[in-house]
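Quick one: this structure, given as structure tokens, is what I'll be asking you about.
Apart from one protein chain that is not included, each protein chain of the complex appears where it belongs.
Lettered A, B, C, D, E, F and G in written order, each chain numbered from 1.
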Amino acid sequence: MADKILDIDVAKLDLSRPDRTGQPESVFAQGKTPEQLLAILKAFQKRKCAVLATRCSKEQVDYLKKHRLKDFVYHEQARVLTLGKNRDYPHCHTVAICTGGTADIPVAEEAAVTAEFFGANVTRHYDIGVAGIHRLFASLPKIREARAVIAVAGMEGALASVLAGLVSVPVIAVPTSVGYGASFQGLTPLLSMLNSCAEGVSVVNIDNGFGAASLVCRMFRTFPALY
Amino acid sequence: MADKILDIDVAKLDLSRPDRTGQPESVFAQGKTPEQLLAILKAFQKRKCAVLATRCSKEQVDYLKKHRLKDFVYHEQARVLTLGKNRDYPHCHTVAICTGGTADIPVAEEAAVTAEFFGANVTRHYDIGVAGIHRLFASLPKIREARAVIAVAGMEGALASVLAGLVSVPVIAVPTSVGYGASFQGLTPLLSMLNSCAEGVSVVNIDNGFGAASLVCRMFRTFPALY
Amino acid sequence: MADKILDIDVAKLDLSRPDRTGQPESVFAQGKTPEQLLAILKAFQKRKCAVLATRCSKEQVDYLKKHRLKDFVYHEQARVLTLGKNRDYPHCHTVAICTGGTADIPVAEEAAVTAEFFGANVTRHYDIGVAGIHRLFASLPKIREARAVIAVAGMEGALASVLAGLVSVPVIAVPTSVGYGASFQGLTPLLSMLNSCAEGVSVVNIDNGFGAASLVCRMFRTFPALY
Amino acid sequence: MADKILDIDVAKLDLSRPDRTGQPESVFAQGKTPEQLLAILKAFQKRKCAVLATRCSKEQVDYLKKHRLKDFVYHEQARVLTLGKNRDYPHCHTVAICTGGTADIPVAEEAAVTAEFFGANVTRHYDIGVAGIHRLFASLPKIREARAVIAVAGMEGALASVLAGLVSVPVIAVPTSVGYGASFQGLTPLLSMLNSCAEGVSVVNIDNGFGAASLVCRMFRTFPALY
Amino acid sequence: MADKILDIDVAKLDLSRPDRTGQPESVFAQGKTPEQLLAILKAFQKRKCAVLATRCSKEQVDYLKKHRLKDFVYHEQARVLTLGKNRDYPHCHTVAICTGGTADIPVAEEAAVTAEFFGANVTRHYDIGVAGIHRLFASLPKIREARAVIAVAGMEGALASVLAGLVSVPVIAVPTSVGYGASFQGLTPLLSMLNSCAEGVSVVNIDNGFGAASLVCRMFRTFPALY
Amino acid sequence: MADKILDIDVAKLDLSRPDRTGQPESVFAQGKTPEQLLAILKAFQKRKCAVLATRCSKEQVDYLKKHRLKDFVYHEQARVLTLGKNRDYPHCHTVAICTGGTADIPVAEEAAVTAEFFGANVTRHYDIGVAGIHRLFASLPKIREARAVIAVAGMEGALASVLAGLVSVPVIAVPTSVGYGASFQGLTPLLSMLNSCAEGVSVVNIDNGFGAASLVCRMFRTFPALY
Amino acid sequence: MADKILDIDVAKLDLSRPDRTGQPESVFAQGKTPEQLLAILKAFQKRKCAVLATRCSKEQVDYLKKHRLKDFVYHEQARVLTLGKNRDYPHCHTVAICTGGTADIPVAEEAAVTAEFFGANVTRHYDIGVAGIHRLFASLPKIREARAVIAVAGMEGALASVLAGLVSVPVIAVPTSVGYGASFQGLTPLLSMLNSCAEGVSVVNIDNGFGAASLVCRMFRTFPALY
Partner (left out) sequence: MADKILDIDVAKLDLSRPDRTGQPESVFAQGKTPEQLLAILKAFQKRKCAVLATRCSKEQVDYLKKHRLKDFVYHEQARVLTLGKNRDYPHCHTVAICTGGTADIPVAEEAAVTAEFFGANVTRHYDIGVAGIHRLFASLPKIREARAVIAVAGMEGALASVLAGLVSVPVIAVPTSVGYGASFQGLTPLLSMLNSCAEGVSVVNIDNGFGAASLVCRMFRTFPALY
């Protein structure tokens, strides 16, 4: 095990990951102090590693700007920060990212920004929840062109089941904490998606758009477009 | 309050309910000893009150037979027993009872037998779950003829949301304990149905086919066909 | 499926719904940015569709005012915004909206404003919880004149059961997050109402006054006053 | 601390409790082997201590009979066994034990047998649940004669709140596991009773008729009838 | 039912309660707007009814002061407001109020202020939790002089069980939301107290000091000191 | 929508699915009566559709044998029944199925039998849980040859996280109900796997080996070996 | 990593563990078929490794006897099977194993048999729950002689907190599923013990006597008596 670990006191950075897995590094910014985040990002930058940070707050980004971190882009709605440019990927499959409603868009954008940074093509299909199923049918031809579907939904999360019954590619379901009352911060769509009556669905954590995109990109790298 | 109460020791029977509410009496058989159930049914029979008993076990029914209770019908799949003949009802609206899968049928039948005994017309639409949504669309024209829909589903319970988006009448959702793993004995479809993204849905207890039918018949009596 | 869908990027608006279901559109404002809400409302207004938005925060409304949205009314206690005038409805049944306590009033008002906008008549019966059951009895004659009852209660939610035993029309129960300690943000009255020992009750999500009113109005449209 | 403890290997029996607290000993039989139960009961009998055992199964009682334990009475519905005769108590206040339904009777009987063995008078008021509140009103005058009320109910457990609003003495609420679906083995009435909107209610464990009676008898001994 | 109900729009006030139950009125201030609270308190004051309001925030009290409500006392730690003077009570039994720790004191004070306003004597025994059981033993002689014990504790809530084994009077347990991690806002001591291995304990809602005091005072009025 | 639906009363069979999705039909046998299962299987057999039934009990299989259903194989440990021969699949990627312990094998076998019937190659790596991580490392070279990994584990479910950190292909995690105490029938590994600190993991329902295999085979069909 | 792994198909046995950790192997029998258990035990026996199996059912043991497995002892109350003789341990510290009640004894015995097999001395202190705290004090001098305490309790689990306040050595708490109602199969004492107000307590899984003993023996091996 000769993996390179860079120990910067508050974190042990895994510099050989891109070589080992083909995927750039990512950092979960939530719960880190602005100082810690800056130190981590600078360490990557110094070694010319591209990196993506999720759950970045406005406060963290302001701190980074104030301390003159360069070459980063902040995707506000997605709360994702990307630093540097990812290496080129020849395997450009497409993933269709769908949401039940408007309020699910931030989570969908976390998935979309991540997937694009990791080298995938993305099509967006927002606000096509099952309460008005004709909206979903209108988008279906386009969705069916993708090699994977990410279904982002809160409330009762039925979008995943309905989509999985209508496409033949893998469906990754992302429950969101959108809803109120007995939604219990996303527990309801989480359970609902896990119990999908349709085949071909698997589930990631509540609001975890990053996780869904990450899995889809693993799949795309496993089966690259030109092999 | 001059309501007639018949006190038979283990229960206080409400004999004036049919006059007061227009609905025959019902008994929840589960948790009662066979002796108690027999005593209660005989008391109604003696006073020529029609009565419906839900959640009757095979053991209870065998006991009733052995003790020569007469004039009752046992609906095995629904686990419902009906005793005597209900008075005639002029208000014969129709309710469409739908299930997601085959395993939901016993709960749907509890609803169907109850609704018929209480004077409603019933159409049955079983195994039309959203995983194969074309099955649901095939049944839709017939479902749309009804004045109320009862949606019975386990697993993720998405049937209620999808139906409510496709019909314009009230949808009463019945979560079932059908499923496994993180279905948690029906908690998942219960929460899912309560969080339906579609308007026009309300929910009754897990596996409570009786409750859904009872509510629908209240509605039908409130708005009788010939008033 | 020739339903008209207006795609305004962040949302897909269902313009044919009023024709299809007889009910004006509604928007769930919570979780939407002020910009998104304004865009959605303007799109409806431009097409002369009346629309109702629930869970509008003061901040959202201030933004709308600042950007000169016109012809809307904000019902502060209910946190409901109505835009435009709904078409006339000939079916003016009455729904009685009852609360257990004073703190349940905002949820009840969400139901009341919704029902009125959708064309129903509303009578209000607030603070008649079962701890002092004579208060409930004093209001009962008036409640019994309605064709449906909405029972709004927090704490132990017993109001729904007691009312359902005293009226013969459908009772739609709305648990509220009013209470403390083991109320668990409304879980307790939710479970309590689902387990009502009285017939004729169904339940909507916690604090979902809109949902209850919406179901009642479906029922009123299904059985219009003059058919 | 000179309390007498009799160590019989599988249990340490507290022989001085009756002197210390004025209340005979009690044993929780559930989870004990028949051999352990027999050994415990014989140890009390040998020392002429009256004792009450709750949650005795038919199998345990058969074993006791087979091994010729004498002088005990088995209250089958209550699943309570009493051994020996309790000392005389001059404080004969009365407790009213009420149930919502027929299926709650076994728990109520556990309370009743316990209270009687501990020296209280008991009046029974069964099947007076709030779904038909006139049944409760019919029993009210008699209930109001008691110095304490035990309210035993499953389903939504509303009986406790309604009773507490109608009497002026302490109400001890016992949730039962009677119900189905989202009753969750008594969790629903437990939460409901804890959140009672009425004053003067406290709650014991699910199905714990013994606990309620035990508390009431503490109260009666604290305030004896003739002091 | 000739009870006097004063309907002030946002609330229906029960003016005959003191006559009916011997206990002054109380108001749950949480969730009420300052305007509603002022209206309610003034209505009582005008009719010379003493009243106690629990869960009053600093903001509510400031509003009352600003609008010149007179004759009230605000007990800050307890967050209880008392208005007017309660009638004299001849039944002055004593209740011992105990806490496990310092952080439980606000809940204990809610109980203490309530009990005193309702006419009981109170002794306070704070910070005697079971981790250092000698502190509890030091306070025991004094605690044993009371006719009832209120045990207020968070964390694991063991105080109730240990006290109930050491005194012979009723123990009312109040779980508090004091703690962290897997305390789950008081769920742990709530469950713990409900499962007490000691007899003679009953439980009220989390942080509900008022409820415990209210029950104890019911008991004291049921068995007055001079009858 | 010209999909062929065969309505056999208790079920609506989707005969065009293999053509539409490339995957043979499957049936969830649990909760179906033996009569229903036989009717469904015969309907498929008559139309020469291969079919796989999961969660078949011994009783169901005995009934099928007694009624002379032919050409089926029962995989006892997996509780899976396969009927007929699936069409040939040219896309023979390999999936590595791993378990934490011996008791997880039935769930793993459900996945393995399903994957093989649906046309995938399977390698089995059982009892390589993280408590003895050298066992996992010993199997790693072989696991790394696969194009997807299914990680089946109960207890704390750490296997999924550790594996996902060591391979670069998608990891589908299956929590099992193996464990005791605070495993809560698989809730613990379910939550654990959803919160995996490693990227590239998604999760299916508790004990749902079928679901994991089904998703993997969707992926394999989406990226066939010879395209 | 040269650890010896014996792959017997259904399990991968870790033969070098005793050398690596100083502790004999153990097997969790629950969920294994009798055939699997026999195969595993024989594999150890053949290599002269002592082994301990927990959660062995009567059926498993009967099967082992029938197939003539030799040299094993079955501790029925503990449901533990020991095979062969453990190597000698020079580090014979003592652990005090305490229970709240009689019904906790099986779990305590699982701990006791395990600790003895792993080389520790054990003293047993059963039925010393806090409801009668003088029983605990009577046993305290003896408990204080031990170098570690295992506190086994169900219901509210207060034993752990009280003991930890009275001894100065580490206390390992084992919640048991003994109790009823809101004990929720041991969840209540689990939470209670995790929230102990006393220092020096840590907790293992519900009913996990083995886990507690195993941890204590790790500690004893870390600090052997004669170093």
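Please note the rule applied: a contact is a pair of C-beta atoms (placed from the backbone, for glycine too) under 8 Å apart; a residue touches a chain by one contact, two chains touch by 3 or more.
Please read all numbers here as calculations on a predicted model, not as lab measurements.
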{"item": "Hidden partner chain, touching residue among A:22, A:170, A:186 or A:200", "value": "A:186"}
{"item": "Residue of F:101, F:170 or F:209 touching the missing chain in the full complex", "value": "F:101"}
{"item": "Residue, one of E:13, E:78, E:128 or E:198, that touches the chain absent here", "value": "E:128"}
{"item": "In chain G, positions touching the absent partner", "value": "20-23, 26, 147-148, 168-170, 172, 190, 194-195, 199-206, 211-212, 214-215, 218-219, 221-223"}
{"item": "Contact footprint on chain F, counting only the chain that is left out", "value": "100-101, 129-133, 155-158, 161-162, 164-166, 179, 181-184, 187-189, 191-199"}
{"item": "For chain E, the residues touching the chain missing from this view", "value": "101-103, 105, 126-128, 132, 134-135, 137-138, 178, 180-183"}
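In the analysis below, only the chains that are shown with their structure count from here on.
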{"item": "Whole-Å gap between the CA centroids of chain B and chain F", "value": "36"}
{"item": "Distance from chain G to chain A - Cα centre to Cα centre, in angstrom", "value": "44"}
{"item": "Two or more partner chains touched - positions in chain A", "value": "101, 132, 181-183, 194-195, 199"}
